[in-house]
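All protein chains but one are shown at their positions in the complex.
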Amino acid sequence: MFLLKGEWYDLRDLGNTVGGLLDDLRDIGAPDWTIYVTSSLIGAVGILLWTVLSCLAFIWIERRVVALMQNRKGPNRVGPAGLLQPVADALKLLLKEAVTPRSADRVIFWAGPVLIFIPALVVFAVIPFAPKMTLADLNVGVLFLIAIAGINTPAVFLAGWASNNKYSMLGAMRTIAMLISYEIVQVLALLGPVLFVSSMRMGDVVAWQDHFNTWIFFIQPVGLLAFIIAGAVETNRSPMDISEAESEIVAGYHTEYGGIKFGFFYQAEYLAGFAIAASIVTLYMGGYTLWGLEDYVPAWLIFLGKLYTVFFVYIWTRGTLPRLRIDQLMAFAWKFLLPLMLINALVVGAEVLIWRENDIDATPALLAIGAVNLVFGAILVAGWARFLGHGTGKQRGQRAILTQEVGAVHFTPEPAP
Amino acid sequence: MRTKVLTGLDIAHKIEQKLAGAVEEALPEFAMIKADRLIETLMYLRDDEELNFKFLSSLTGVDRLEWFEVAYHLESFKLNQSTCVKVRTFDRETPLVPSVVTVWQGAHLQEREAYDLMGIYFDGHPDLRRLFLWDGFEGFPLRKDYLGMPGGLMPGLERFPGEPGVELSGRGTE
Partner (left out) sequence: MTIKSEPFVVNIGPQHPSTHGVFRLRLTLDGEKIIDADMVMGYLHRSMEKLAEERTYTQNIPFTDRTDYLAAMTGNLAYVMAVEKLMRVEVPERALWLRTIMAELQRIASHAMAVGIFANDCGAWQTPVMHMFRDREKILDLFEMACGARLTLNYMRIGGVSKDIPPEWMPQARKLLKDLPKRFEEYEDLLLNNEIIIARSRGIGTLTPEQATSYSVSGPMLRASGVAWDVRKADPYGAYDKVDFDIAVGRHGDVYDRFVVRVAEMRQSLRILEQALDMIPEGPVHARLGTATVQPWGQPVAPLAYRPPVGEAYARIESPRGELGYYIVSDGSPAPFRFHIRSPSFINLSPLKLMSVGMTVADAIVILGSVDIVVGEVDR
């Protein structure tokens, strides 16, 4: 296996194949810009194909998995075991009439789905799928991630506002408030890996995790939790799908969209979910490395496996948890997660400083950091929750009083919150 | 234990002791109260310690062909008793009755329903408008002389077609 290393048929890293092709192009004397354009085209088309195919597959997987959690079967009629259901869905959306309301702002209405789709897709440019499979390994990769994810906010608002519909407006307003709050939490959570690695390049983060043989997950548990929650909010996934809360405002900001325009929203939600899962895998879970297994198994397969596992956790929470109210969600972000993340950044900075200054050996340092972070994080989460009033008796469930006397009154007025 | 049903005669007796002249007619099933003494009587029924009728179980309008009447079924939780009082409008042309929203808030929706379907006007109701039917609907459907009744003012059925002794005519052939 190692004999194949680096040759163009070494499929453990598809970058080798592309590299071989580019070398051939260079040999026949093509100018530099053609090589550049070719390589980026191949990368972009590859990512596009992969995301679309994954999305189709996950439509089926999500519906089946959520159905199993609800004690029923999912789609199993269209095609063998329902496998052609996504195809049927896609065909239906393509063939439906995409109605534009007469009083909607036509240009922005048209631009809404496009604007939502773009950030979800572009984020994949900086994700390393394998050692040589990063479309653009910018040395400010993490910053790029955050910046592009920020385009989500105005896109959602424009979609809701252009619909000229009160439900959509409500959904859009809620979404902006939500997305802005959780972006701050997300950025602060990302400080953890960046401080440890002292670089913003995504490839460097993976290399650091490979070099020290550890995942940043083990030394940053609270940060990962906050990033997962913030990620769920950023991509409007349940339990934070308030902007499209079906039982309240029908479909929120994409109420008025039909046909393939809705298809774009639907797909963009999956893509954004994949993007967040990809960032989690890269920054916290070791990327494409698996403690040496990437010498045998193709690295991008390991990466995809991890990505799908993280995405499965999102599907799991969707099938299980009810939805929070918007003000409760905001209170959670500002009062709970934000102070937590600030303290986290402080602690990480202190740890990194102590490590570097005193030039401690890697393994005991990392073990110590992991233990301290875990214990300190648990104490902080529990303590802060208690300080804010959660976890006390007020939040416990209570059963009804059972009585036999008719006409008695057992009322205790609720103490004002 | 069973709910003690205060007959119309008992209730009339109790009301007469406190508010003389308020009761118009007393039958075993109900006590008919004069319209202008209605609110004070019902407040007495609600607030009195031995009656304690704090729960308005049902407010129903009935079309009695010559007048309308409104039946109030009352219940008391603490003393576990129930009773029925009624009030009637003067005649069919002026179906006006005082509103009891100030006595029990639960009368709000039920009076709107009685107005909407039967056409009984409640004097003093804060928001008397149509409930089930749309604004601008002509007429009051539950009245016995509403357009839909076959044969005009004919309450119910005298003989059901198909009963022994009645020849089977098609429905609606009058």
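The chains carry the letters A and B, assigned in the order they are written, with residues numbered from 1 in each.
The rule is simple: a contact is a pair of C-beta atoms (placed from the backbone, for glycine too) under 8 Å apart; a residue touches a chain by one contact, two chains touch by 3 or more.
In this text, all values refer to a predicted model and were calculated from it rather than measured experimentally.
Enquirer: Which of A:Lys166, A:His211, A:Arg356 or A:Arg386 sits in contact with the chain that's absent?
Expert: Going through A:Lys166, A:His211, A:Arg356 or A:Arg386 one by one, A:Lys166 is the residue touching the chain not shown.
Enquirer: Looking beyond the chains shown, say which of A:Pro80, A:Pro364 or A:Pro413 touches the absent one.
Expert: Of the listed residues, the one touching the omitted chain is A:Pro413.
Enquirer: Among A:Asn71, A:Ser103 or A:Asn358, single out the residue that touches the unshown chain.
Expert: Here the residue in touch with the unshown chain is A:Asn71.
Enquirer: Residue by residue, what part of chain B touches the chain that was omitted?
Expert: 1-3, 29-30, 54-58, 60, 62-63, 71, 73, 77, 80, 82, 84, 104-110, 113, 117, 131-134, 141-142, 146, 148, 155-160, 162-164, 168
Enquirer: In the full complex, which residues of chain A touch the absent chain?
Expert: For chain A, the residues touching the absent chain are 66, 69-72, 166-167, 170, 174, 238-239, 241-242, 245-250, 318-328, 390, 394-414, 417.
Everything that follows uses one rule, which is that only the chains that are shown with their structure count from here on.
Enquirer: Please name which positions on chain A make contact with chain B in the complex.
Expert: Against chain B, the touching part of chain A is residues 406-407.
Enquirer: Once bound in the complex, which stretches of chain B touch chain A?
Expert: For chain B paired with chain A, touching residues are 1, 77-80.
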